[in-house]
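Below, a portion of the complex is reproduced, with chain positions unchanged.
Chains: A and B, in written order; residue numbering restarts at 1 for each.
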Amino acid sequence: MRQASTTIEIGTSGPGLVDFTGDVARWVGEQGFETGLLTLFCRHTSCSLLIQENAAPAARRDLERFFARIAPEGEGYEHDDEGPDDMPAHLRAALSQVQLSIPLVGARLALGTWQGIFLFEHRRAPHRRQVALHLIGE
Amino acid sequence: MRQASTTIEIGTSGPGLVDFTGDVARWVGEQGFETGLLTLFCRHTSCSLLIQENAAPAARRDLERFFARIAPEGEGYEHDDEGPDDMPAHLRAALSQVQLSIPLVGARLALGTWQGIFLFEHRRAPHRRQVALHLIGE
């Protein structure tokens, strides 16, 4: 049994879903594990992780609009020193996930056919985001 | 230290919570681990996983109604090729979980007394759903 870990950096340019399944799969492949557990951990409180539809850009846009509607700007938040998009970003992160674990079976991630791994950026300004990856298995 | 993995298939018949705690506990018991970490991973984007109240069917029905209300059909979604219940299904999945990990201590899952493991079906039509299980420990 052994472990591997790394950090993936993802550049974002405003609110929305960024598919980084390829980066994750590539790193996992390079580690040469047959069976194990991969954990992704988002090191921020104003973006998050989501596993969703990888084939339909329209579904992605509906998801982005839904989160914008359910936790909107301009609701009179007490915490607004970092701008009007900051508190809604924390709320949208709280409603989605900061961490995902995916089993590795037969040297492949157990993702379903239509599942992609996305970073969900909630801030308006461009950011460099860090996702910590940890793999345990053999 | 060792690992075990399998896939559980769950039949659903429309939107709602399906308790499959028994199936999970049975498989875990058969692996003969004393201590470890169990991970459940839902291989779909229109159903999800939830740990919730296992004793009160009324709580389950309130949960189903809440998710139907918070991410309703008929909101003019751009993605509607697969029917009016498809996009709300993705949204409800995004608001709940696609993955759960539960520690195993003294050969038992660390679930609280009132916690059950549910598959949350969000589509109207019956489906066969796959949940990947991964156990690591000894």
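As a working rule, contacts are C-beta pairs under 8 Å (C-beta built on N, C-alpha and C of every residue); 3 or more make two chains touch, one makes a residue touch a chain.
For clarity, every value in this text was computed on a predicted model and none was experimentally measured.
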- Note that 2 identical chains are shown, then give how many the whole complex contains. 3
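Note that only the chains that are shown with their structure count from here on.
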- Taking each chain's centre as its mean C-alpha position, how far apart are chain A and chain B in Å? 20
- Query: Where on chain B does chain A make contact in their complex?
  - Reply: 1-3, 5, 37, 39, 41, 43-45, 70-71, 77-79, 81, 87, 90-91, 93-95, 97-99, 101, 130, 132-134, 136
- Interface with chain B, chain A side, in the complex: residues 1, 35-37, 50-53, 56, 58-59, 61-63, 66-67, 70, 95-97, 100-103, 105, 110-112, 114-115, 136-138
